[in-house]
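Right after this comes chain A.
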Amino acid sequence: MIVNFWVTLGIKMALVLGVMLVGALVSIFGELKISAHMQSRIGPYFAGGRWGWAQPLADGLKFIQKEEIIPDTVDVRVFKLAPYVVLMGTMAIYVVIPFGPDMVAGNLDLGVFYVLAISSISTVGVLMAGWSSGNKYSLMGGLRAAAQLIAYELPLVLAVVGVVILAGTLSLNGIVEAQAQWQWFGVTPEWLNVIPPYLILQAVGFAIFLTASLAELSRTPFDMPIAESELVMGYLTEYSGLRFTMFFLGEYAGMVALAAIASTLFLGGYWLPFVSDDLLNFIGPVVLITKIALLVFLFIWMRWTFPRLREDQLQQLAWRILIPVALANIVVTAVLKVVF
Partner candidate 1 sequence: MTDSPSDTPDSTEDVVDEAVPEQEASAAVAEPAVAEESPAVDTEEAPEDAPAPSEFDVLAARVADVVGSDQWTAEHRTVKISVSPDRWKEAIAGVKALGEFPFFSWLSAVDWAREVAVGDGVAAPDDLDERLEVMCRLSSMKDDTAVTIVTSVPRSGGSLESVATVYGGADWHERECYEMFGIDFVGHPNLIKLYLPDAFEGHPLRKDYPLLSREVKPWPGTVDVEAKPTTENVEADTLASDGGDS
Partner candidate 2 sequence: MGDWLSEVANWWFAAVALAMGYAAYRVVTSANVVHAVLALVATLGGSAVLFLLLGAEFVVWTVVLVYIGAVIVLFLFGIMITRAPLGYEAELDHPPKTKALAAIVAGAMFLLIGWTLVDAFGTEEVTASVTTVGDIGLQLFGRFVLPFEVVSLVLLAALIGGIVLARQDPVDIEDQR
């Protein structure tokens, strides 16, 4: 029994790690190719033989081989620890992403809450990286990242509350099931739920969640923490080699993770109408990955289209627009929930 537990744990950990790495690599490749085509370029072409599919792997190998430079002025212990903290915060999200009714590493009652809590750990890592680099650009990048993460943690949480009110559970599996069994005025014709119900009912929440995710991920138009034209590379400036790769992977893994959470919360996750639970365990991952891919494409599209906001404009957006709208969304959702 106890052996069984450890074996299962090991397999689950390996799977989580594998999913994260593959997700990150594929989204890196997606970014390379999509951005290239948006800019009328071809993008990577040679690595791997076809379409340059092995480019992210080649990049990874290159990074691993590179010398790690640790400047004299850094606070070495904190500097070395920071990438792990960031990556850990991102990795832990993957534990609760449900790929099918039973395909989840850990089905927590508090799934949503867990995601929000654990993802905030990355902020500490970013601050550690910014401070320990002993570089003013890094410090400013770290501060910007922290200010932005603090500001956008709130709308992110508040946007989720609407979904939680509707679903009546914090479990991610529970939320998917709640969407599958959503009743329109007391009846559940499955064909009505072809469009995920929360996409309609929580459209405002979805928009806020996506915006806040972009800010959490520090992606354009909210990429001030690493704004290369202002702060060189922000808190990443002094990192090189493997540790830089970790930040890099963490960024893309985080993008996939938040896209997965958004798909689960708002797009029905692994669920597909007219398909039994048993079958969903097989095609669920495909469904979820398709939805993730759509959202990741959206993130990439935005990045290559929009310029970057200014830090104060970002804060104004968060505090003056997103948070009040999210609060109003909660009130409206709660009232409607009680009324119907």
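We adopt the following convention: contacts are C-beta pairs under 8 Å (C-beta built on N, C-alpha and C of every residue); 3 or more make two chains touch, one makes a residue touch a chain; residues count from 1.
Basis for inclusion: all candidates are chains of the complex that A comes from, given by their letters.
Note that the structure is a prediction, hence the values are computed from the model and not measured.
Within the complex, chain A makes contact with only one of the listed candidates (1 or 2), namely 2.
Residues 73-75, 78, 108-110, 113-114, 116-118, 120-121, 123-124, 127-128, 130-132, 134, 139, 142-143, 146-147, 149-150, 153, 170 of chain A are the ones touching candidate 2 in the complex.
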